[in-house]
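The complex appears here minus one protein chain, its other protein chains still in place.
Now for chain A:
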Amino acid sequence: MPRPYPVHASPTRRGLWVLGLAVRTEKRVFAGALLGSALYGSMTVGAAWAVGWATNHVVLPAFDTHHTSAGTLAAGGLLIVAVAVAKVLGIFGRRLLAGVLQFRMQARFRREVTAAYLRLPLSWHQQRPTGRLLSNANSDVEMSFMPVAPMPMSLGVIVMLIMAVVDMFLTNSVLALVGVLLFPAVIATNTVYVRYSGPRFARAQELRAHVAEVAHESFDGALVVKTLGREAAETERFAVRTRELRDANVAAGRARSMFTPALEALPNLGVLAVLLFGTQQVAAGHARPGDVVNIAYLITLLAFPIQAIGWVLGDLPRAVVGYERVAAVLAAEDHTDYGAVRAERHRQGAAALEFDRVEFAYPGAEGAPVLRGLSASVAPGRTVALVGATGAGKSTLAALLARLADPTGGAIRLDGTVLGDYAKGAISDAVALVPQQTFIFGDTVRANVILGAELSDEAVWAALRTAQAERFVRALPAGLDTVIGERGTTLSGGQRQRLALARALVRRPRLLVLDDCTSAVDPSVEAAILDGLREQGGPPAADGAEPGATVVVIAYRKATVALADEVLFLEDGAIGARGTHEELLTSSPGYRDLLTAYAKAAEEAEAEAASEADAQADAAQAAVIPAPHVRNQAEEVAA
């Protein structure tokens, strides 16, 4: 059983835990990388030893005697080349496998993070900026496993350090002591660095996310920025964040600016110390010049690996910051629990629906619930219209029906079973919601309609026909195979809505929820869609004459409402009135005000037009409201 993440330990310990996680997860790859690293490490020491050996046995004798043999020379040369080849093998294995390790861990955590995004409820999503979630999946994951790449190397370096230290002690124990003093110095330097830089890196990473958030939001609202001419102000808002990031990076960089040169200087000072004491040892006859050279050389060779350990240690604070941000996503509680009830296969007909004292409050607004004890029932196959003022809670109710959220009180039952008791996938099989705001995937028209289900093109065309989308889809360059851009920018708003409608219709749901989804569709088109729905007795019916689905439609238009068997008027978080359209017109003043607004406006406009006709001549003269027949005149004036 692996130990849990040491939340309260020092940053270095926490960082080492993250490294340990990578090791545990990818044991084999890590073992391979470590093997490569050990080979590399030992061969690096081996190279020093080989050079030392060649110096003592080939070079110096040759210089002393002014004579050498081809055999000795070849031995020296081959030894060095052989060591180099072995070292390359080590490097290759280490670096490639370290990469494999790092990228596998990244991929693994990206899969986990994105799986969490799919698992977590919408309420969780709504509280987090998209830019931030993107950076959790991208740069935070990357940051977490940054030190994984140099890790096998620095572990190999430890092997190397031991071998080098042993070698040093074998060569000359007094000189070796001087060399060994280097390590506490390195550790001390690093401790100071981690203490100093850790908080600075954390701040920089936080600010990096802020910069991404501002950019994402600002580009998201680019149209508003442009129409109100706020480019300069937006740039300033971004610039403030960017400059903060810059300053944080400079502050973190300052720490690094001291750390790296200090790490580089330490081995050099070590060499000088060895020379100093080495000279005395040589003078005292305790050491050979070759030994001093060997130890000095060992130390210079260690300079680079020591730096490498420094990189791992230096990156740990950042890894900790990244990992903790990722872990927060992974640890987020899933509030959506599923039951075991599967929608029975044989149940093909329309669904029965029941609201039982449903209450709902958005997180953070518990004091002001949107739905307060809403009760109603809808018999299978009925079409009900849900009507209510802006902000009454219609979309909220629609979302609850598709189980995008759970009621905070009471229950919603589908065929007598509480939604929460259904198994995963059962609700989406039975219920299709067409949301108020259309979302189109960056994919083909077909893929956008079927969404991965196995459906024939005929079925797709039939759904498009009912949704009045057939004509414009046929006109697209590649028909069903035309790729539409992110959020369907190449289609007009109404065209997108109709695609979304087709998406719901093609699935032949048992409960169809239409959330004001014809709002951007012209009256004539809406009328045609409604006719299409009516002709088919609701959405495409399952064989028989029975209507195939129960329909909940959110709308304001009389025609839509009139189509419904019953109207539910949503008022003050509950059903304020229910009945047929005609009944509600008389029984509910609120309903009447809402639904007759257009008729009233039309009457007023007609009355106004009548009086205006009288005043037309005057108006034309004043040219304040030029009527069309004086347009030519007006054009001259304007030109």
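Assume a contact is a pair of C-beta atoms (placed from the backbone, for glycine too) under 8 Å apart; a residue touches a chain by one contact, two chains touch by 3 or more; residues count from 1.
The criterion applied here is as follows: contacts and distances are computed from a predicted model.
A chain of this complex does not appear here, and its UniProt-recorded name among "Tryptophan synthase alpha chain", "ABC transporter ATP-binding protein", "Assimilatory nitrite reductase (NAD(P)H) large subunit" or "ComF family protein" is "ABC transporter ATP-binding protein". The chain that is not drawn here is touched, among residues A:A9, A:A31 or A:V85, by A:V85. Contact with the omitted chain, checked across A:A115, A:A328 or A:A478, is made by A:A115. When you scan A:S173, A:T191, A:S257 or A:S456 for touch with the missing chain, the hit is A:S257. Residue in contact with the omitted chain (choice from A:Q280, A:S375 or A:T586): A:Q280. Across the entire complex, the residue among A:I162, A:L228, A:A328 or A:A478 in touch with the chain not shown is A:L228.
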